[in-house]
Structure formats: structure tokens, C-alpha cells
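Removed from the display is one protein chain of the complex; every other protein chain stays in position.
Up next, chain A:
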């Protein structure tokens, strides 16, 4: 709590209304596309473009205002609160999917397999289905055999034996992301010591690590789809595997992009001073957040998978 006496209330702005329009066209186009309307992709593309353009303008405006010294310490604290609570909302979004994984593994599948009072469904609907995780044989396969529509994967992504850990991709992915959390912290420390060169190098390494992680993820997905018979449609295992890792991957993509922008701002424009670097700090918090989510994924999806 504090007050500097004069708070900067920005003048009228065209940004919000166009951001709303862009966001609306994006989702409206996406919905049309999914429903098989030919105009969908065009609307989605135009909406996305408009939205991206408005966000570009918006961030530019905020950066410019800051450089012109219009942002009081109080406003900067508002930005800090804003980013913090935004990350909390993201945590809750992932919580929904982790919760779904927990429920499916610990309740739904054992019940389908005949456990407890609720296991009566096994006797009447899914006779012959046995509860396992990773779920390789779906209830549909257990009952309908070759006529089944929902097929399980041929192989899962779970942890094999201890000797094979060096050739296990998720292990390397974990190493890459954990390292990147350290390097982004090193970048922050360098900036705090007014070491521009160190900042640029450590931040550049972080962006590269983010990029490497994404390449490895693509590699893993290709392996899954091409050789392991593991797809989004492979029953509850494929569903939870791809939705959790997929949303995480999307967040890593966004985080890498944010850090890349910060890198370019520093290298090209010389932005960020040791006491004024909120844009970078926000991106780095976001980066730590996607790392923490990965640790959860690594444990619950891969190791205990």
C-alpha cells in the first residue's frame, strides 16, 4: 500500500476494443473451422493477425510509456500483481488437467475394471476389461475385440529400466528445462550486476534451451505417432498424455517467444536496466512456472506413468 500522489491514468485507447474484436474473430473462425464451414480458416487467420497486431501495439505502448518515465513505482507494482495472478490462473488451468489424470488413473479405470461397489459397471458393460496403467487395452477393446473403435496405444511413454535412462528422451527434456531455469536466473543476476553482456549471453542460452526442448518434444511426438501407435485418440492414456504435454508444450512455446522478445529488446534496443526490467522478470517467472509444470509432468506422466 502506498501512494505517490499522482497516478498515471492512460488516455483513451483504441487497443482494447480491437483486441476484443481480434480475439472474437479468432475463436469465431476456429469454431467455424471445427464445424466444417469453409470460411472458418480465413476468419481465424484474419482474427489472429489482428489480435497479434493489437498485442504488438499494446506492448509497444506500454514499453514506450515506461521509457518516457510515465510509470510510477505504484503502477509497476500493479504489473507485478497482474503477472503473479495471471500465473496463478495458469496453475489452476493445469490443475484441471492433472486432476483429470488423477481421477482417471485412480478412480475411473479401477472402477471400470471391477473394483469396489462401482465396479458393477464391469460386470454389466465392460466384461473382461482389466484395469492397468498405462491403459493399453481400452474397455472398448476388451469387450468388442476387433470391432472396437477406441484403440489403446501399442507402446507407452512410461519409464522403462534404470539402465535405459540415458536413451530416454523425457530424461533429457527434463535436464534441458531444469538447466534453462538456472540459466534464466543467471541472466537475471547478470542484469542486477549491470552486466549487459552476461545478461545477453545467459538469456540467449535460455532461449536456445527452450528451442531445443521444443525440438525434442516434436521428436517425441513423431516417435509416438509414427512408431508407437500412441496418438491423441489412443484412449485415456493417449488423451491425458497428449493434452498435458501438449498444453505444456504450448506454454513453453509462448515462454520461449517471450524470452526471445526480451533477448531481442536487450540486444537490439538496449532495453532493461538493473532496477527497471519488469518485462524480463515477468517472462522469467513465466519460464520458471512452465519448468515447475514440467517437473509435475515428468513425475506423474512419465516416471509414474
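Just so we're on the same page, a contact is a pair of C-beta atoms (placed from the backbone, for glycine too) under 8 Å apart; a residue touches a chain by one contact, two chains touch by 3 or more; residues count from 1.
Methods note: contacts and distances are computed from a predicted model.
Only one of "2-oxoisovalerate dehydrogenase subunit alpha", "Transport permease protein", "ABC transporter ATP-binding protein" or "Cytochrome c oxidase subunit 1" fits the UniProt record of the hidden chain, and that name is "Cytochrome c oxidase subunit 1".
Across A:74, A:158 or A:179, the single residue that touches the chain missing here is A:74. Counting the whole complex, the residues of chain A in touch with the unshown chain are 1-3, 5-17, 19-21, 23-24, 27-28, 30-31, 34-35, 58, 74-75, 77-79, 81-82, 85-86, 88-90, 92-93, 95-97, 99-100, 103-104, 107-109, 111-112, 116-118, 121, 125-126, 135, 138-140, 148-150, 152, 232-233, 235-239, 242-243.
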